[in-house]
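Here it is: the structure, laid out below.
Only one protein chain is missing; all other protein chains are in place.
Chain nomenclature is as follows: A and B, assigned in order of appearance, with residue numbering initiated at 1 for each chain independently.
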Amino acid sequence: MKNEALTVKEQIDLKNKKLVTKLVWLVIGSLLFAFALVPLYDVLCSLTGLNGKTSNTAAVISMAKVDNTRWVNVQFTTNVMPGLGWNFYPKQSSVKLHPGKIETVIFVAKNTTNEVATGRAVPSITPGIAAANLKKIECFCFVNQSLKPGEEKEMPLRFFVSPELPKEISDMTLSYAFFPAVKN
Amino acid sequence: MSTTTVAHHEEHAEHPSGIMRWLTTTNHKDIGTMYLTFSLIMFFVGGSMILAIRAELFQPGLQLLNPEFFNQLIGVHALIMIFAALMPAATGFANWMIPLQIGAPDMALPRLNNWGFWLLPPSAILLTLPFTLALFGIGDGALATGWTFYPPLSVQGGIGVDFAIFAVHLLGISSVLGSINIIVTLFNMRAPGMTLMKMPMFAWGWLITAFLLIATIPVLAGAVTMLLTDRHFGTHFFDAAGGGDPIMFQHLFWFFGHPEVYILLLPVWGFIPQILETFSRKPMYGYKAQVYSFWAIGALSVVVWAHHFFTAGMPVPALLYFMYSTMAISLPLAVLFFCWIKTMWKGSMSFETPMLFAVGWIILFGIGGLTGLMLADVAADAQYHNSYFVVAHFHYTLFAGGIMGIMAGTYYWLPKMTGHMYSEKLGKLHFWLTAISFNLTFIPQFFLGLAGMPRRIPDYALQFAEFNMISSIAAFVLGFSQLLFVYNIVSCARGGKKATDQVWEGAKGLEWTLPSPPPYHSFTEQPIVK
Partner (left out) sequence: MQVFKKIGLGLAAMLASLNACAEYAWNFPLPATPMATDTLHVHNKFMLIAMAIFVVVLVIMIYAIFSHRKSKNFKPVTDKAPSTAVEIFWTLIPFAILLLIDFVIMGIPAYHSVLMMEDTRDKATMVIKITGSQWRWQYEYMDGDAQGIKFISNLSTPKEQTEKGYQGVKNEHYLLEVDNHLVLPVGEKVRVLMTSTDVLHNWWVPQFGSSRVAVPGFIRETWVQIEKAGTYRGQCKELCGKGHGYMPVVVDALPMAEYKAWVATKKEELAKASAGADKVWTKEDLIANGKLVYEKNCAVCHQITGAGLPPAFPPLTGSKIANGPIFGADGKYLKDSHLDRVLNGVRVMPAWKAMLNDTEIASVITYERNALGNSVGDMLQPSQVKEARQ
């Protein structure tokens, strides 16, 4: 009788062990999922315009037809974040254009300190739904920018607004926050 | 019969006494008792923090606390109440009652069970240690970001944030160990004849909770780990300068945080119907409907997270999706409420303390649920969000829906656990004091929120004075009424009228077939369920 009982116990232990292994895999799976959410989130953002994030790589020049039937007003605004001794502003505060037409806007940056400083511009667009439709062909925000002491530099942004922009959007704002560049 | 005899317990047939008994115990009842005791202690720790806050908010102007200290108290209060009071209480009941309810000799993994518990005290110490350290001039106190850890504030914060991150890691490991244990017990240790669809409701509630914990706690662990590396190791998950995004943290956090609400509530939804059927002397209505509703709520809970931060800004389709999916949670909940009330309907009810708490619980949790439905509306949420309206809402769900439920369970099972009857008179007094002062504390907070008082502010404009005063006075009554609860439990544990095996006239289920208190090794002969 005792042997028989032990066999039952061993059977149960074995069954338990198998189930525990499965559950541990589930835990590891959810942990990996948490980290997988980081790139997934970026993909989701660029697809849906969640959080006004825009693509940080150059768009191919538009072959799309210019939509002459409507105007879009693109406004620019800048913030220089704490720790960066720069002045940074757009030469024009806004531009009115037809969707599909390529425009160039000049931003001016000046390092007012006596040391070389490197910054990184982070773009953001509102309304979020327009973010995916503002296509940057050339932008200083793709890479870090360095300025020598006292150096002033004109930074061009070449972009167009995709004709797929939802009809009800006539105004959008492109903001650049210039952060001190981070290491790595 | 001999094939079902499980000789499980030779290895600890005799147990050490004194402190070593508790340190090394693998007995499910000992561990359950430790969880429940820990939870009760932490309930008072968290409670005294909030009383300090309510004292500060008694009238406009700063009286007692600095704003920094105030911010630390609110966050630590929430973490303690959620992770160290409410969750351990539910786990304590699970340890005590699940083996009894399903006819198992013990939990499936007794040693794991012991580790799971002993991770809790160190994490509670980690959470509160920064307060003490600050007194000695080390660091600037505990986590001051609220319990949600939102960056960049949490990246800016002092060592309190690191301590809280490690505490959350330990608490998370503890919960995951507990969950694994419960799932394995429920799947492998049920008495012969007890199919899944014959399991007691409490076991069902815990089964879903355990799966939710396993799925979401690692996401929280991941999120706070990213926060830790952002703080100390130069990563930029949540920093726009390095290509990160602070809002992503909110997505990760609430991916855990919303299911967490149901993690806290599902065990309660499990045993409340059992209490209702006992005191209505009538089997519970819609067992299957309730089980399916549990599944539906468990599944919905992981796809609605973003309703916690509608005001962070989202595209319209996302807003609509999260609004409607959140509203959809009310569908299975309506079924649950219906089943609960239908269980009482045409029963032969008597109102001992557990039943009083259970009925009060239905009503008050109902308010929490209905205001939750209102909060789902994106436009109105712009007003409710981060105002006292939300504070009142989640206290109706977590204090009324969670803690008062746990109190119902405590009174319900206390005679079984101790072998003595508690004082019914004190129990009823405790219920009425709790229910009335709870409402007086939080109903004014609904109005404060509507009038425009944001949460987490240490001082407020004069127009909010009256309601805050009412709320503070009631909060103190609420807090001190809980001493009755402790007194009742302690005196019940020490002695009193002997409880019968069945305890309650209408009680059904395997736990009531054992003597009160049950022997150290519950079922030496596994029962067979027909």
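In this section, contacts are C-beta pairs under 8 Å (C-beta built on N, C-alpha and C of every residue); 3 or more make two chains touch, one makes a residue touch a chain.
A quick note: this is a predicted structure, and the numbers were derived from the prediction, not measured.
Of the options B:Ile367, B:Ala435, B:Ala475 or B:Ile489, the residue whose C-beta touches the omitted chain is B:Ile367. Screening B:Trp22, B:Phe467, B:Phe485 or B:Trp512 for touch with the missing chain picks out B:Phe467. Contact with the chain not shown here comes from a single listed residue; of B:His307, B:His385 or B:Lys416, that residue is B:His385. Looking at B:Val359, B:Met421, B:Ala435 or B:Ala507, the residue that reaches the missing chain in the full complex is B:Val359.
For chain A, the list of residues touching the undisplayed chain reads 51-53, 75, 77, 79-87, 93-94, 110, 112-115, 122, 124-127, 129, 149-150, 168-171, 173, 175, 177, 179.
Mapped onto chain B, contacts with the missing chain fall at residues 60-64, 66-68, 71, 139-140, 144-146, 150, 152-153, 156, 158, 240-241, 245-247, 280-283, 285-286, 288-289, 309, 311-313, 316, 319-320, 323-324, 327-328, 330-332, 334-335, 337-339, 341-342, 344-351, 359, 362-363, 366-367, 370-371, 373-374, 377-380, 382-383, 385-387, 447, 450-452, 454-463, 466-467.
Simple rule for what comes next: only the chains that are shown with their structure count from here on.
Averaged C-alpha coordinates give centres for chain A and chain B that are 38 Å from one another. By the touch criterion given at the top, residues 2-8, 108-109, 176, 179-180, 183-184, 187-189, 214-219, 221-223, 226, 234, 236-237, 239-243, 245, 247-248, 251-252, 255, 313-318 of chain B touch chain A in their complex. For chain A in complex with chain B, the touching residues are 1-2, 4-6, 8-9, 12, 15-16, 19-20, 23-24, 26-28, 30-31, 33-35, 37-38, 41, 45, 48-53, 56, 81, 120, 122, 128-129, 177, 179-184.
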